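The block underneath contains the structure these notes are about, expressed in structure tokens.
Note that one protein chain of the assembly has been removed; the remaining protein chains are unaltered in position.
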Amino acid sequence: MERIPILQMGQFLLVTIQVDMHDRLALALQDDLTNRIVKTQAQGVLIDISALEIVDSFIGRILGNIATMSRILDADTVVVGMQPAVAITLVELGLSLTGVRTAINVEQGMALLRSPFGASPEERDTHAQT
Amino acid sequence: MVLKSKSVVAKILEQDETTLQTDWLKALENSDMYRKGVIRPAELRDQCSEFLRLLRNAMQQGNLTEIQAPEWANTRQFLADMTRVRAQQGFSPQETTTFVFSLKKPLFDRLWQELPKDPQQLAEEVWNATTLLDQLGLWTIEVFQKNREEIILRQQQDLLELSTPVVKLWDSILALPMIGTLDSSRTQVVMESLLQQILETESQVVIIDITGVPTVDTLVAQHLLKTVAAARLMGTDCIISGIRPQIAQTIVHLGVDLSEVTTKASLADAFAIALKRQGLKIVAAS
Partner (left out) sequence: MLKHEVVEARSSADVLVVRQQARAWAVEMGFSLVEQTKIVTAASELARNMVDYGLGGTVELEAIENGSRKGLRLTFTDQGPGISDLDLAMTDGYTTGNGLGLGLSGTKRLMHEFEITSQVGQGTRVMITRWR
């Protein structure tokens, strides 16, 4: 069965989704990622979805699951590159992926993973004040 | 209705065109349209003789009732072109229609002279002529109206683009100053163009300033929240600034939850917090 490749870069794992995923492929990615986090003791996971033309509730759920599971395994997850049309549709669908951190591109996503501060902008504000 | 025998009107147009035109011009020269002084006498004369020529040609087909028929296409086109020019010159629809309606009097006078002893045929001819000219007059109004609508539509679109500029305040910091009433469709356009700009500039903070927005209803508030949520999904933080006291009250009243959104009183405050998030601050030069 085809699988989505997971790259390792130092302490981080990188996934670029470039195909329209069917559900089993998405579930396989979820399994593979959690296994790799444990095996490599990765501190962060970056998922680039800039090539994805849609994110429906299933893919949205998988992204949420990955974020939750990696947090339990002590790794941060950042989803980067969501297209505007996809974002509008997801919001309309009623999915806001509250537990998932996001960044506009890979570079900013990596910066977010490397920063030692909290997830929310408010926490960053507090930190910046001190 | 297609007349079998040639109508008297058609005959008049063929035989007495010069007299008819002179009388018509006289009537036109006394109208409001002419007195504005925008149309030159020579231009008006040309338009009159051209219209009479087209009228004559169209009538030769025998159809005096259906101006949508193909034989009337040239006449309709002529009137449409003229109306568009008149509209641009600032004439009212009434003044524009006068061109067609003022032909009635001279034409009926001629009919009277042609048929002094046949009241029945006279009535019929007058009826036909008046129906025809009414249709042509209404046609100019229709064109006038359509022209107006096109202008309004174009202006609306211009306004939509004009009123939603996304400006770059600093590296990675965008601002969207919203002005005027927000309706659902406008908010949608704004939202899409904002998200597109975020992508193109790869910005990390966006300030939506609503100082220039007089009121917010539930739908608009929800659209704003959706924009904030969509921007967050793309990895960009939104700050809403310039919320007026009345709008703050409305938002609370409507039960819209803004607790997830960073709000600041002014655009300046929002900009300061945006800079801080980027690890920047403004200091005095000396």
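Should a chain be cited, it is by its letter among A and B, assigned in written order, with residues numbered from 1 in that chain.
In this text, contacts are C-beta pairs under 8 Å (C-beta built on N, C-alpha and C of every residue); 3 or more make two chains touch, one makes a residue touch a chain.
Computed from a predicted structure; not experimentally measured.
The missing chain, though absent from the view, touches A when the full complex is examined. Screening A:I17, A:V80, A:L95 or A:L113 for touch with the missing chain picks out A:L95. The chain omitted from view is touched by exactly one of B:E192, B:D217 or B:D269, namely B:E192. Which of A:M69, A:A85 or A:V106 touches the hidden chain is settled by the complete complex: it is A:A85. One chain of the complex is left out; on subunit A, the residues touching it are 20, 22-24, 53-58, 60-61, 83-86, 88-89, 92-95.
The rule is simple: only the chains that are shown with their structure count from here on.
Our note on geometry: subunit A versus subunit B, Cα centroid distance of 48 Å, whole angstroms. Per the touch definition, subunit B reaches subunit A in the complex via residues 191-192, 195-196, 198-199, 202-204, 226, 229-237, 262, 273, 276-277, 279. Chain contact summary for the complex, subunit A toward subunit B: residues 79-84, 86-88, 90-92, 96-97, 102-105, 108-109, 121-122, 124-125, 128-129.
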